[in-house]
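Mind having a look at this structure? Questions to follow.
Only one protein chain is missing; all other protein chains are in place.
Labels A, B and C are assigned to the chains in the order they are written; within every chain, residues are numbered from 1.
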Amino acid sequence: MTIARLHTAYREIRRATEALCGGLSAEDCALQSMPDASPVKWHLAHTSWFFETFVLEPGLRGYRPFHPHFKVLYNSYYVGVGERHPRPERGLLSRPSLADVHAYRAHVDAHVARWADAARADDATLRVFELGLHHEQQHQELIVTDLKHLLSRNPLRPAYVPAQPDAPPEPAQVEWIAFPAGVREIGHAGEGFCFDNEQPRHRVYLDAFRLASRLVTNREYLAFVEDDGYRRPELWLSDGWDACVAQRWTTPLYWEDADGRRQIFAASGMQELALDQPVCHVSFYEADAYARWAGARLPMEAEWETAAADVPQAGNFAESRRFQPVPTSRGAGLQQMFGDVWEWTASAYLGYPGYRPAAGAVGEYNGKFMVNQFVLRGGSCATPQSHIRASYRNFFPPAARWQFSGIRLARENRS
Amino acid sequence: MTIARLHTAYREIRRATEALCGGLSAEDCALQSMPDASPVKWHLAHTSWFFETFVLEPGLRGYRPFHPHFKVLYNSYYVGVGERHPRPERGLLSRPSLADVHAYRAHVDAHVARWADAARADDATLRVFELGLHHEQQHQELIVTDLKHLLSRNPLRPAYVPAQPDAPPEPAQVEWIAFPAGVREIGHAGEGFCFDNEQPRHRVYLDAFRLASRLVTNREYLAFVEDDGYRRPELWLSDGWDACVAQRWTTPLYWEDADGRRQIFAASGMQELALDQPVCHVSFYEADAYARWAGARLPMEAEWETAAADVPQAGNFAESRRFQPVPTSRGAGLQQMFGDVWEWTASAYLGYPGYRPAAGAVGEYNGKFMVNQFVLRGGSCATPQSHIRASYRNFFPPAARWQFSGIRLARENRS
Amino acid sequence: MTIARLHTAYREIRRATEALCGGLSAEDCALQSMPDASPVKWHLAHTSWFFETFVLEPGLRGYRPFHPHFKVLYNSYYVGVGERHPRPERGLLSRPSLADVHAYRAHVDAHVARWADAARADDATLRVFELGLHHEQQHQELIVTDLKHLLSRNPLRPAYVPAQPDAPPEPAQVEWIAFPAGVREIGHAGEGFCFDNEQPRHRVYLDAFRLASRLVTNREYLAFVEDDGYRRPELWLSDGWDACVAQRWTTPLYWEDADGRRQIFAASGMQELALDQPVCHVSFYEADAYARWAGARLPMEAEWETAAADVPQAGNFAESRRFQPVPTSRGAGLQQMFGDVWEWTASAYLGYPGYRPAAGAVGEYNGKFMVNQFVLRGGSCATPQSHIRASYRNFFPPAARWQFSGIRLARENRS
Partner (left out) sequence: MTIARLHTAYREIRRATEALCGGLSAEDCALQSMPDASPVKWHLAHTSWFFETFVLEPGLRGYRPFHPHFKVLYNSYYVGVGERHPRPERGLLSRPSLADVHAYRAHVDAHVARWADAARADDATLRVFELGLHHEQQHQELIVTDLKHLLSRNPLRPAYVPAQPDAPPEPAQVEWIAFPAGVREIGHAGEGFCFDNEQPRHRVYLDAFRLASRLVTNREYLAFVEDDGYRRPELWLSDGWDACVAQRWTTPLYWEDADGRRQIFAASGMQELALDQPVCHVSFYEADAYARWAGARLPMEAEWETAAADVPQAGNFAESRRFQPVPTSRGAGLQQMFGDVWEWTASAYLGYPGYRPAAGAVGEYNGKFMVNQFVLRGGSCATPQSHIRASYRNFFPPAARWQFSGIRLARENRS
């Protein structure tokens, strides 16, 4: 991409980030609900820090950082860049204020415009700039998931967006789509952007398998709950059972019991549990236990990617501003592969054969997290549509539940 | 006191509380730096909750609570009143907003005015109303100490108030004021308000003792630091040494090292360490170790109260808006007994002989905390002047350091 | 005392220690059930280390320590003596074996005999030697309490000693013995041995009070349990309630429910709860809550000592090898003041006015623990009879339950 087109994308993405914060107060943006989640204000600043650190400082002659402390305050985890303010303490910063952070964003935007006008960026800087765009889109999703978690810890259960009615449900039966055995290629191919962890494209051998045509619904998951799924250790991985007991899981995150009625805390506040919506906010451990209970298994990421390769990348994304998965509309073939909920796979998050992280501090982006996590695929209702692709590898620890994460089942194909 | 005079005091105290928050943003008021400290916003709401719960609900006919959730959200620890929002989660509430909390205060103020106009309060309600005034003054001090702690966790080290220069120091030598042995009476006497823990007035037998004429200074404490006071376990209580090691204490809280120069974080931001100021932000453990190093001991609370009985209650209080102890001015007799810093005593916080907590939920105010704490006396630079008296018993756990707590030495008087 | 008489006492006390280990295997003696408790083997070695370190090394010319590592391995907490093997790791030592430890004891005994024969000890060494005798008696009690705790963690619930039947119970009504107000003297007086914490003898002023004539029984305590005593926070100190909830207390330690029948784990194994026995293995928090429920309070240590001054020091001690409190026999006046169970007082463990620890490392014996603990008085069924006296101050943290600790009530005496 040319610098001009990238700068156009930059302006759109920055605007989209700020649009997510439209109705929020400075207080909403300052609080941190747990070490895993960051304040909205921090996301707004950190994404600007990324451009300042990796594009403006090396690429714009004479650039002076907006504030001498921000290099440390808004460095997430890049050891190569220097000190970092501790992650669990991001919620201790009433200053810089939200207004200061918006001024920081404006400062970075103005200098990025100067940098783009100069139009003399080398390829490496252009690549990092493009990485910054996708990086900011990732934080758009985190703004939604982290804010949702914060609001859920408030006894007032505030809403983030207005509720939108689901289309009348057309309950679709699961079909099992079959795929033959053979050597396949996975990993990113072609010209467009991808993260380093999607490469190199490489061969894998797959046995024949079948994939469920749609996501697991709340109705189906409720049957697991009511069949004592959270009280039967034989359905769980050992570490999963330990997490279930220690954290007292009895349902997915955000399910509540209101006078005997099942409710969920959604981006629009408390709602009745919609049975045809895909189940959401389950950990890998729950997804795995559900699959075992259902006599199936989770798909491997290579299976998922092979199956997704020819599916159009349409779906229920962040652009709908609903931030909640929706029932599938009846249709043939694979449904809901993109959007709605990230789909846990059975694949540990590891480097592909021949994987090499990028040089320099941005090489810390993905590679150093390749342990103790599982791959999720397909994007969610909080993912920007332009951000996702079939080769995209998301990853979270197996006990994480605050992302929009759900379940698609797979099976062997043995006759 | 009559209801009219109490209401006048109410208006002054409420105004004083709000004046403390004058320069603070909504973000400053929403954050919580540790479970022991509360957000400023919470203090603003909780003090209103106290009047709503203990005065308006029982005493104002037809009173309807401002918000149905506030009964739980702003209950600190009164089990008798019902559920409480967990203390460590007070910093998770972006809503109610600061503006909402100010509306809550205005609502309570308006109804208190109606209640005061009706002028039909029974004695018990009047007593609880008066308790509410002193309760709000206690939270005024906590607003300052909790906010200071929050700002100290911010790498920008923001100031809360402008710096005020100390008067030119007149270093005063310590004199040892002698008191004879005998049976004394301590505890509150007379007409004015006191907390239940200051009663009953009762007899104690005291050996002869001597009290230092002024507080321990930073200069004196620095000698302890430089004599390896924080590296010599023989100077410490065993639990104190464990705390020192576990929390890596090497100086009082808020001391910092800036390129080899000693600095402190004060309410006015970073400052050079002023050697003639009283040492502040030390735990009981440090006060006790310092005293042992100095060949002295901490005073017992009965000794302190006996000595303070005839000292005028003047000093450096919250009204100066300096929020920092100041050097003593040369003078005869006991100096700095009131204001500047709370003085750790050697007395565990226990009920006086014959102590009875008040009836009902306000009986939880003091009595249930009479274990694992030590008594501090005399008030500090963050205490309102009208709040303190010679019989006043403050109390904190022996490892607490974020209060304005310092040291006065005592000795036996054996010739 | 002369060195000859002290050496006679030494031999008796050392024999008594070993007699406590008579029926125990090397495995029984090697295990550690929690950081607060030590293996029996460690007690056997540490008491020898005390004589080796404080008597033989300074006092016996040419003495060579038994083993170069023991100086560190068996130092409990004497910082002045050097490094200490960490307390929570005392259960990691299969070597030195129990046989090695017995050889260590024999070695120390032989050299103590040589030292005693030389009969040239200075007064300071004699005093430390005598301290060592009382120190070893303290560890005799700890051998019993620590071993009982270990056996209680074993699902087989093994017995340590055979059961002995109680005498037929003669349920005695509580009488309230009255004591007048006035200035009293407490603290050790006279010639015999005492610990430094029993001194100096000093004056205290006491209001009039009444003391229960006997200990609280299991029957009485059961009424508290059945009146939901463990579910009513208003009866508890705040820290006590936190401990109750966190540790899930519902009865005293060692009570169990066997098919609906109340049982206790005793030194003789599982037994039916004997209703007339004194309640035992309660924390200060439970004792305090019980007293509040019963409309009484715990005695202050000065009250207890004043009352005990004229009571004969007879009772149910370790010599009975029963290691369980027994019902009181009907009688006039104060019963059970000595033996049976340590009696929690309302007094925090602090130094007496003018308290000075001994010089040198033995000065660490008592003084550095004078914080966060409460005083217990009177000795227990695991205390050697010759070890106790009216001025004796035992101390444990308020949540400790594995000692033989119980309750005597007190009241104001106001007509």
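The criterion applied here is as follows: a residue touches a chain if its C-beta (ideal position, glycine included) is under 8 Å from a C-beta of that chain, and two chains touch if they have at least 3 such contacts.
This is a predicted model, so every value here is computed, not measured.
Trainee: Considering the complete complex, which visible chains touch the unshown chain?
Mentor: In the entire complex, chains touched by the missing one are A, C.
Trainee: Could you tell which one of C:His43, C:His85, C:Arg322 or C:Arg408 touches the chain left off the display?
Mentor: That would be C:His85, which touches the missing chain.
Trainee: Could you tell me which of C:Leu6, C:Cys21, C:Ala45 or C:Leu150 touches the chain that is not displayed?
Mentor: C:Leu150
Trainee: Using the document's definition of touch, tell me which of A:His202, A:Arg219 or A:Arg262 contacts the absent chain.
Mentor: With A:His202, A:Arg219 or A:Arg262 as choices, the missing chain is touched by A:His202.
Trainee: For the full complex, which residue in A:Gly80, A:Pro162, A:Pro180 or A:Gly333 touches the chain that was left out?
Mentor: Looking across A:Gly80, A:Pro162, A:Pro180 or A:Gly333, the contact with the absent chain belongs to A:Gly80.
Trainee: Even though one chain is hidden, which residues of subunit A still touch it in the full complex?
Mentor: Contacting residues on subunit A, toward the hidden partner: 77, 79-80, 183, 202-205, 207, 233-234, 236-241, 284-285, 288, 300, 346-348, 350, 353-354, 364, 368-372, 398, 412, 414.
Trainee: At which residues does subunit C meet the chain that is not included here?
Mentor: Missing-chain contacts on subunit C: residues 25-28, 30-31, 33, 69, 72-73, 85, 89, 91-98, 150-151, 153-156, 158.
Throughout what follows, only the chains that are shown with their structure count from here on.
Trainee: Using just the Cα atoms, superpose subunit B onto subunit C and tell me the rotation angle to the nearest 5°.
Mentor: 180
Trainee: As a quick test, compute the distance in whole Å between the mean CA positions of subunit A and subunit B.
Mentor: Using C-alpha averages as centres, the distance is 47 Å.
Trainee: How big is the gap, in whole Å, between where the Cα atoms of subunit B centre and where those of subunit C centre?
Mentor: Each chain's C-alpha centroid was found; their separation is 38 Å.
Trainee: So what's the Cα centroid distance for subunit A and subunit C, whole Å?
Mentor: The separation of the two C-alpha centroids amounts to 59 Å.
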